[in-house]
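This is the structure I have questions about; it appears just below.
Every protein chain except one is present and positioned as in the full complex.
Think of it as A and B in the order they're written, each chain with its own count starting at 1.
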Amino acid sequence: MNGKLRLPKQIKKILTKIFVRPWPYWVGGLLIAIANIIYLAVTNKYWAITTGFARFGAWLLEIVGIEVQTWAVWDYYEYLRPWKDRYTFSNLGIIIGALIAILLAGQFKWKKLKNKKQFFLALGGGWLMGYGARIAIGCNIGGLYSAISSLALNGWLYLPFIVLGILIGSKLLQKWLV
Amino acid sequence: MADKKRLNSSGLGIQRKVGGGFLLIALVIYIVLYLFLPPLFAYSWLLGLALGFILQRSRICFTAAIRDPLLFGMTELSRGLILSLMISSLGFAALQYYRLSQGLSLIGRFVPLGWHIPIGAFIFGLGAAISGGCASGTLMRIGEGFQMQLIVLIGFVLGSTHGAYDAGWWYQLIGEQEVTHLPTILNWPKALLLQLGLLIMLYLFAYWWEKYQFRS
């Protein structure tokens, strides 16, 4: 654009389509499915997120001297320190992958918190998600996406109740803020 | 890019260069992980990068996929994700079938049934609606530069740890039904028929729902 590199119009159009314009949802959906299938084929593991958050939080407590390894929760999934936990790597990857995508689109902006209300909604909403995901053993990814993909009944049981939660949460938000 | 008259093009160039720089660093990290740690970590890093990129580019948000049909009658995103589930189910099923036929273990995400799932899923949904994004959406938006989602992540870690601490009590709700793999409960043809039938029905319903909501 500053004259150094003049690409043919056709190629420029394609690059804009890939890197600047939002993709159609079905393209994203298709690629997410393919990425997950490849990951399962290569590693025999499925995509999940929040178990990593629980291990990370527990590790922070361990650092300050609290006994966490005896928690009953680790009977269901092993306690791993962050650098031995594959979720740490995939979670950081999502952040960096999205950062790369938005920078290449030239649409990055550091978006500041708007007000105090937003701060408490964010903290409270995050807290609820974390707590709920631990109870249900899975978030929208491990509990829903990967579970339904695995042809697991637990994924189908998860779906109607996350729908109910989101419906009621959205109605509350509308009442408070609009 | 005629519509960006008010944007200076040097700023755009800088963003792209920084983006390219991060891409390079990410690839170097991949190589380092691959060389020095079990390959699982390198693959997980790559999976994360790919999914973060795809989620950002296609604006996919699981919360919105559930919320927008209910609030605004829009189902394009929901249908995109239903399609995604159809394809991933087929892929997962093929891999599971192959492994089982080779005498290998079953792979996938299975959790014994019980009241912990409805209760947890409901609480998770409430939180996702209030904080403007689910687990994948929160991480993706941190990458996009949202300070708010950083706060969500802090809450998320606190809540997860709190939940993990309380989990022993909640897991008393876990029931007897430990086998949740549909093909094991039914059989392969029936399970696939049920799974794809449900997804196709959801897809068609979503399609009709949008038509109905936006009828003029």
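Going forward, contacts are C-beta pairs under 8 Å (C-beta built on N, C-alpha and C of every residue); 3 or more make two chains touch, one makes a residue touch a chain.
The working rule: contacts and distances are computed from a predicted model.
Between the names "Thiamine biosynthesis protein ThiS", "ABC transporter substrate-binding protein", "TusA-related sulfurtransferase" or "NAD(P)H-quinone oxidoreductase subunit I", the one given in UniProt for the chain missing from this structure view is "TusA-related sulfurtransferase".
Within the full complex, the residue among A:W74, A:F108, A:Y145 or A:Y158 touching the omitted chain is A:F108. The residue touching the chain not shown here, chosen from B:G48, B:G91, B:P118 or B:G132, is B:G132.
Within the complete assembly, B:M74 is the residue of B:M74, B:A93 or B:A206 that touches the hidden chain.
Touch with the chain that is not drawn comes from one residue among B:Q56, B:S136, B:T180 or B:Q195, which is B:Q56.
Against the chain not displayed here, chain A makes contact via residues 22, 102, 106-109, 111-114, 118, 170, 173-174, 177-178. Against the chain not shown here, chain B presents residues 3-4, 6-7, 11-12, 15, 56, 59, 61, 63-64, 67-68, 71-72, 74, 76-77, 131-133, 144-146, 148, 210, 214, 216.
Following the convention adopted for this analysis, only the chains that are shown with their structure count from here on.
The distance from the centre of chain A to the centre of chain B, with each centre set as the mean of the Cα atoms, comes to 6 Å. By the touch criterion stated above, chain A contacts chain B in their complex at residues 1-2, 16, 18-19, 22-37, 39-50, 53-54, 56-58, 60-61, 71-73, 76, 86-87, 89-114, 118-119, 121-170, 172-174.
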